[in-house]
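Read through the structure below, which is laid out as structure tokens, and then see the notes.
Entry: chain A
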Amino acid sequence: MKALIVDDASLARTMLRKLLEANGYSEIWEAANGEEAIHLYEGVKPNLVTMDITMPGMDGITAIKKIMAADPAANIIVCSALGEKNIVLEAIQAGAKHFIVKPYDVDKVVDIIKAVSE
Partner candidate 1 sequence: MTTNDKTMDILNLQFIGAGNENQQMIFNLDDEEFGIDVLTVQEIVRFTKPVKVPRAPDCVFGVINFRGDIIPVLDLRQIFGLEPVKHDEFTVTIIVKASEKIFGMIVDKVSDIVNVPEPNIQRTEFSSKEKTKYLKAVGKLENRLILMLDLDKVVNFEEIEEALHPSASNSGSNEIPAQ
Partner candidate 2 sequence: MSLSTGELDESLRRLFITETSEQLEKFVEILLGLEKTPGSENEVIHKLFRLAHSVKGSAGMMALKELKEVMHQTESMLDEVRKGEMNLDSEKIDLLLQFSDVVKDYVLREKWNEVSVLESWKQVFTHHREEATQPDEKLAISLFLSEQEKQHIATWQEENKFVYGIEVQFVAGSEMQGASALIFVKFMEGMGIIFKTAPDVNNLKNGYFSTFKIVLLTEKPLTLEQEKKITTYPLYESSGISIRKWVYRPDEGAIPIKIERQYEQTIRVDAVKIDKLINDLGELLVVNSGFNQLFQQGYPEKKNWDQFTRMFQKLEQIAGILHREVMDLRMIPVRQLFLRFPKIVRDIAKQKGKMVELVFFGEDTEIDKQVAERIADALTHLIRNAVDHGLEDREARAAMGKPDYGCITLGASQEGDNVILTVKDDGKGLNLQKIREQALKNCLIRFDEELAEDEIIKLIFHPGFSTAEQVSDISGRGVGLDVVQNSVKELKGDIEVSTIPNNGTVFHLKVPLTLAVVQSFLIKISGQLFGIPSSQVVESLAVNPLHFHHFADKQLYTLRDEAIPVIDLHDFFSYEKPAPRDKTPLIIVKYGRLKIGLLAEELMGQEELIIKQINRALPENPLISGAALLGTGEIALILNVHEMIGAKGGG
């Protein structure tokens, strides 16, 4: 299975990569902003996307909307920080399947990856 991690912070990407690898994702791609993410999504067609919200360049919400428009079946988990609840709600309304909150609680993230991957 293929996954695409979108985050501008490399530490966050590495952590998610490890978790995804441990949960059945063999091919993992990384993007640092929205544009890259959309580009990669088209080429890779990943089974799962984790999408950070605040990033330089195109933000996560816009990227989610564009990806969803291109592929309504896209499987996107939005990554947020505590307190960003209105943005998360917007992301969910835009089509995100679930959300995870930083700092990441590993167990929770794994559970959510599993639930969304089904």
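Candidate entries met the following condition: all candidates are chains of the complex that A comes from, given by their letters.
Just so it is clear, a residue touches a chain if its C-beta (ideal position, glycine included) is under 8 Å from a C-beta of that chain, and two chains touch if they have at least 3 such contacts; residues count from 1.
What you are looking at is a predicted structure, and each value in this text was computed from that prediction instead of being measured.
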Exercise for the section: Tell me which of 1 or 2 touches chain A in this complex. Expected result: 2
Problem - chain A - residues contacting candidate 2, complex - result: 82-83, 85-86, 88-89, 92-93, 97-101, 108, 111-112, 114-115
